[in-house]
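Take a look at the structure below.
The complex appears here minus one protein chain, its other protein chains still in place.
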Amino acid sequence: MELVFYIAAAIAILATMMVITRVHVVHALLYFVVSLLAIAVALYAMGAPFIAALEVIVYAGAILVLFIFVIMLLGLGPRTTTEERQWLDFRVWIGPALLGVVLLVEVVVLLLRSSGGLTNGVVVEPRQVGVALYGPYVIGVELASLVLLAGLVGAYHLGRRIPHREAEGG
Amino acid sequence: MPITWDAGYHTAKRKGDKVANFPFEHGLIVAGILFVLGLIGVLTRRNVIFMLLGVEVMLNAAGLAFVVAGARWMQPDGQVMFLFMLTVAAAEVAVGLALVLLMYRHWKSLDIDVASVMRG
Partner (left out) sequence: MLTLLWIVVALPIAGFLWLALFGARLSRRSIMSIGVGAVGLALLSALHIAYTFFTSPPKGGVFVQTLWTWMHVESTHTFRRGTSLVFERGSFHPEIAFYLDPLSLLMVLVVLGVGFLIFLFSAWYMAEDTDLARFYAYMNLFVASMLILVLADNLLLLYLGWEGVGLCSYLLIGFWYQDPANVRAAMKAFLITRIGDTAFIIGLFLLFTQLGTLQIQEVLTRAGLQWAPGSALAVTAAALLLGGALGKSAQLPLQTWLPDAMAGPTPVSALIHAATMVTAGVYLIARTHTLFSLAPSVMLIVAIIGAVTLLVGGVSALVQRDIKRVLAYSTMSQIGYMFLALGIGAWSAAMFHFMTHAFFKALLFLAAGVVIHSLHNEQDIFNMGGLRKQLPLAFWSFLIGALSLAALPLVTAGFYSKDEILHLCWASALGSPWLYAAALVGAFLTAFYIFRVFFLVFGGASKREVAGHLNPAATIPLVVLAVLSIVGGLVQLPRVLGGVPLFSNMLAPVLPAITLVEDSPGLEWVLLFVSAIVSLVGIGMAYLLYARRTSPAPARDNVPARFFRDGWGFDWLYDQLFVRPYCWIVIESRHDVFDALYAGIAELAEVCYHALRRTQTGKVRWYAAVLVFGVVLILAMVVFR
């Protein structure tokens, strides 16, 4: 099972690298889906099947679909693609890349300093998760629902069209 | 201190289950790599959609880290956190994309650098 985890992790990393370097939005989104699926496999291998399922259903299935819908709404044409090619040249990504690499190195160094132990190869059952959610974390559940409500209202309000004042967009 | 409850982990084990047992740091390193990749994506791309994608990547990586940690301690808290993060990510994407739509309507462009009126 460890092998599964490592391979899934490698795929996720490669896919994410493709996500951030694509010119076409839809290509990037699809690679992201791949990445998410790989992560789901890794999560399952770790012993968190419930989360793996949620990842696929909610993240890949809802959030990314939302992305795709918006892109369809925007109706970006080939002009965007050429723009993206222009914007993505060496001078632009070398700085952030260096910064990111430095950050990664630091994190890795810190992590490898101490041995934290093994993941114990144990499945944490969905039942436990549920008990925890409606036990100690019940307030968090309520707040999460409030967040969703806020998101809903906000998205509706921001996204509506006012016929005579379309330029400002409300 | 992680909270313990009587639904211990022993009963959860089903026969024949095989679960990966690997060093905890490796999981976190994977999460870190994904996070940094998302960060680079945010800082590099000018298109708003790509930036949002990068943010999503980062959120996902953070969630992965939480789950790995939860697995290490054999507590469900990590997964609970991931759940909350999922919720928040969903709400955030909804609102964020609505703002992207507004931005496109106003400036007719998805270049994030056009929205720099609040400069010094």
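Note that the chains are named A and B in the order they appear, and that numbering of residues resets to 1 at the start of each chain.
The working rule: a residue touches a chain if its C-beta (ideal position, glycine included) is under 8 Å from a C-beta of that chain, and two chains touch if they have at least 3 such contacts.
Here the structure is a predicted model, which is why all the values come from computation and not from measurement.
Just list which of the chains on display the missing one touches.
Looking at the entire complex, the absent chain's contacts are A, B.
Quick one: say which of A:23, A:53, A:68 or A:103 touches the chain that got left out.
A:103
For chain A, enumerate the residues touching the unshown chain of the complex.
Here the touching residues of chain A are 95-96, 99-100, 102-103, 106-107, 109-110.
To test your reading of the contact rule: which positions on chain B touch the chain that is missing from view?
39, 42-43, 46, 51, 112-113, 115-120
As a working rule, only the chains that are shown with their structure count from here on.
Could you please specify the touching residues of chain B with respect to chain A in the complex?
Contact set of chain B toward chain A: 3, 5, 7, 9, 12-14, 17-30, 32-34, 36-41, 43-47, 49-50, 52-54, 56-57, 60, 64, 67-68, 70-72, 74-80, 82-84, 86-95, 97-102, 104-106, 110-111.
Quick one: which bits of chain A touch chain B in the complex? Just the residue numbers, please.
1-2, 4-6, 9, 12-13, 16-17, 19-20, 25, 28-29, 32, 35-36, 39, 42-43, 45-48, 50-51, 54-55, 58-59, 62-63, 66-67, 70-71, 73-74, 76, 80, 83-84, 87-88, 92-93, 95-97, 99-101, 103-104, 107-108, 111-112, 115-125, 127-129, 131-133, 135-137, 140, 144, 147-148, 150-152, 154-155, 158-159, 166-170
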